[in-house]
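Structure, as structure tokens:
Omission of a single protein chain aside, the complex is shown with its protein chains in their original locations.
Our next item is chain A:
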Amino acid sequence: MGRIKLLVFVGIINSMYLKEFDILEVNPERSSQQMRTITCECGILSRCDGSCCLCQGDTTIMASVNGPVEVKSSKECIDQAYIEVTYKPKVGLPGCPEKSLENFISSTCKSVISVNLHPRASFSIVLQEVENDGSLMSCCVNAACMALLNAAVPLNYMMAAVTIIVSEDGELVLDPTEKQQAAAVAYMMFVYSSKDFSLIASSSSGQYSDEQFQRCLLIGAESSKQVFKFYRDTMEKQLISKV
């Protein structure tokens, strides 16, 4: 009995302190409906086909893409490419939430990448957490898209993810920090396509009203346009310099 108590105690301390270390001061200047500064550097890794390091505020993800490459015979699809996503947390081994994130991104990428152009091949996307300060999932999606662009993988359209939370006093906060996210009542994450800014994937938890959902959906679509503009600018900067 005593042992079980001790184990529980250890678990709580562990999660508490890891969180505590990551909690940062909230920028008081930022309004609730403003994305944090997005910074990105492409092609930073030399051994893979495409890579990028994307920061949304302080949340930083490093992404690498290899593909199209040979696929294991057990995972081969005869009519389309297989997409393998690996998410690596900074501390410890990947667990259930990490696996679910991998699944979410791989199924989203399946619609984004022109998988039918590469039958019997695979694309492997690796996402490494470098810093977590909230909106981790949307940062992962955006980093994956940027890395795919850098690897020159044929895409049907680009994708951009936006996280919105409903705070305790019912306010909608765009691109929340870790602290805001921990205190949120509801959490929503939308992925939009660049074609017509339509929704291609979503993930949510907590309780929210229909009105709040509709509002979030619109705010998300509007701010996804900024992310697409950012992709475009980044690519333009590189391409113009090469000419």
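The definition used in the following text is that a contact is a pair of C-beta atoms (placed from the backbone, for glycine too) under 8 Å apart; a residue touches a chain by one contact, two chains touch by 3 or more; residues count from 1.
The definition used in the following text is that contacts and distances are computed from a predicted model.
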Report summary line: In UniProt, out of "uracil phosphoribosyltransferase", "Exosome complex component RRP45", "DNA-directed RNA polymerases I and III subunit RPAC2" or "ATP synthase subunit delta, mitochondrial", the chain dropped from the view is recorded as "Exosome complex component RRP45"
Query raised in the report: Of the residues in chain A, which ones touch the absent chain?
Result: 6, 9-10, 13-14, 16-18, 20-24, 30-31, 33-48, 51, 53, 55, 57-58, 60, 62, 64, 66, 69, 86, 88, 90-92, 124, 126, 128, 130-131, 133, 210-211, 214-215, 218-219, 222-223, 226-227, 229-230, 233-234, 237-238, 241
